[in-house]
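Apart from one protein chain that is not included, each protein chain of the complex appears where it belongs.
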Amino acid sequence: MTPEDLFGRLRTRFADVVLARGEVSVSVGPKELLAALEWLRDEDLGFDFLSDLTCSDWPELEPRYWVAYHLLSLAQGHRLRVKVGLAGDDEPHVPSVTARYPTADWFEREAFDFFGVVFDGHPDLRRIEMPEEWTGHPLRKTEPLAGVRTRFVGASIPPPDRRGT
Amino acid sequence: MTSSPGRPPGSPSTPTSTEIETRSMGVREDTMIINMGPQHPSTHGVLRLVLELEGEVVVGCRPVVGYLHTGIEKNMEYRTWQQGSTFVTRADYLSPFFNELGYCLAAERLLGVEAPPRAQTIRILVTELNRIASHLVWLATTGLELGAISVMLYGFRERETILDIFEAITGLRMNHAYIRIGGVVMDLPVDVPARVERLLNTLDSRIGEYEDLLSGNPIWHQRTRGIGVLRAEDCLRLGVTGPMLRAAGVARDIRRDEPYCGIEEYEFDVPVADSADAFGRYEVRIEEMRQSLRIVRQSLERLRPGPVMVEDPKVRWPAQLSVGPDGIGNSEEYVRHIMNESMEALIHHFKIVTQGVKVPPGEAYVPVESPRGELGYYVVSDGGQHPYRVHIRDPSFVNLQSVPALVTGGLVADVVAAVASVDPVMGGVDR
Partner (left out) sequence: MPAELVPGVQIGRGEDAEEVRRGLLLTTLGKAVAWARKNSMWPATFGLACCAIEMMAAGAGDYDLGRWGMEVFRASPRQADLMIVAGRVSQKMAPVLRQIYDQMPEPKWVISMGVCASSGGMFNNYGLVPGVDTIVPVDVYVPGCPPRPEMLMYGILRLHEKVQREARIT
């Protein structure tokens, strides 16, 4: 299905559909996410493959966190981006899609690690890239790029003049 | 926790004499938790696998990643768009050209520009050579881990010949930053097409040597056949793409299904196996190397004279690089032009290099077929000179999720073979 046809088809179901540069994006609220994904999968659109799941942080906007799901239909070859806007609390919640797309497991852990988005229903939501005892969510725009004080847990580093050899 | 002794799948369930003996002695049998730590010769980088073993059988596996997390995505938000090429190239460090290509295609989609035809042909040339180099490293390290140590030396020998070509084209052996937004940063040197031609002739026979060495080898068969099986439905549910998916029988290749840089005009086959095990992945990768040779040969034939960077002055990288007596730098005529002749050209050069291009607001997702699978770039712009958000959908990150499914139920010695057949590159997994 061409992006234009897909756009027209999705307009019948969703209010916020955008076609730009050959890509179709749909925005839904967090409560409608699972139902929307069901519809997208079971209708003849056939979006059965989740390519990518990530988040971006817009601190000046409301909603602040935008979780993007990139879906692909293997049979028909078209792609779609589903975006969910989450309010700017410290712990935004969104339902997890791991039951439907097991590939979302590590993607959601990464989004939690970097942005603090909590995925309800995820089997094992804990940090994946940062150390387990890290505090803060580094990819938020409010977190600094560098200059973060760290403590190496489990190792002690003597000062340079007493390091031996 | 008592449990019956581990046995390989498929053996009968009546208790053996050892079981009866151990039970009567009151011996406790627990599972053992073993850490294949981040520092390990056979885990393809800093991957940590926490294995739960019952005897020699793996009953549980938990991969721990993040030991190479570099913060590339956040770092790119503080640099200009053009500088993004140098950052993403170090994510999946065995396929640097693919990283750059995906990022530049996404940025070009936002800008609404397309690289000139010669640049697109050069992009295909270098990316397909990179695919061969990456598969050679895979073959070399997999052979080393499974005990075929000479394959390591042969693989790196061939890779050096390809790296010589890369060095002639870009100046670097790895992490090139050659593919930039708008095209490629400089044209091919005049002797490179002939060198690539000679390289293609030798590589074909060398790949035949690998097949002679390994494809009929009974030890190779015993170590890879039936190991790390992941059928097509499970691959798709776990989001696995690339040679793992093609070895399971699904003929999905982004070069075929969502072509980029004019690759739809090239003739090549997409190799598919149906055994879904480590041996099938080996066959697929060997055949992919051959198909990449075909594509490189066709790209040489397609090379026509022309510019290698877009003409739009707001986008094009302003430098005119050439090789001089002291290395690669701006050509003398260009330096004379901006220093002596034209103040506007100097100011323009300065602005573009220091501030970069301004990319219109929007978002784009562009997938390319990297040697490991679907490498996608989700790029978000807010209209400024820095990328607002760049997310790298790395195939190794997703494929590594399948490791528990590959190794559970098998022997611990097969963990190495299974992880090797996934071909993870931890730079891409952790970024």
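Each chain gets a letter, A and B, in the order it is written, and its residues are counted from 1.
To be clear about the criterion, a contact is a pair of C-beta atoms (placed from the backbone, for glycine too) under 8 Å apart; a residue touches a chain by one contact, two chains touch by 3 or more.
The model shown is predicted, which means the values in this text are computed figures rather than measured ones.
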| item | value |
| --- | --- |
| Chains on display which the left-out chain touches in the complete complex | A, B |
| Selected from B:His40, B:Arg195 or B:Lys358 as touching the chain missing from the view | B:His40 |
| Contact partner of the left-out chain, one of B:Gly71, B:Pro193, B:Gly329 or B:Gly384 | B:Gly71 |
| Missing-partner contacts on chain B, residue numbers | 37-41, 45-46, 66-72, 74-75, 86-87, 90, 93-94, 137, 140-141, 152-153, 156-157, 159-160, 163, 173-175, 426-427, 430 |
| Positions on chain A where the hidden chain makes contact | 129-131, 134, 138, 143-148, 150, 152-155, 157, 160, 163-165 |
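Keep this in mind: only the chains that are shown with their structure count from here on.
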| item | value |
| --- | --- |
| Inter-centroid spacing, chain B versus chain A (mean Cα positions, whole Å) | 23 |
| Chain A partner contacts - residues on chain B that touch it in the complex | 65-66, 69, 71, 73-75, 77-78, 109-110, 112, 236-240, 250, 252, 257-258, 362-365, 367, 374, 376, 378, 380, 388-389, 391, 393, 397-398, 400-401, 430-431 |
| Chain B-touching residues of chain A, taken from the complex the two chains share | 20-23, 25, 48-52, 54, 56-57, 68, 70, 74, 77, 79, 81, 101-103, 105-107, 110, 127-131, 138-139, 145 |
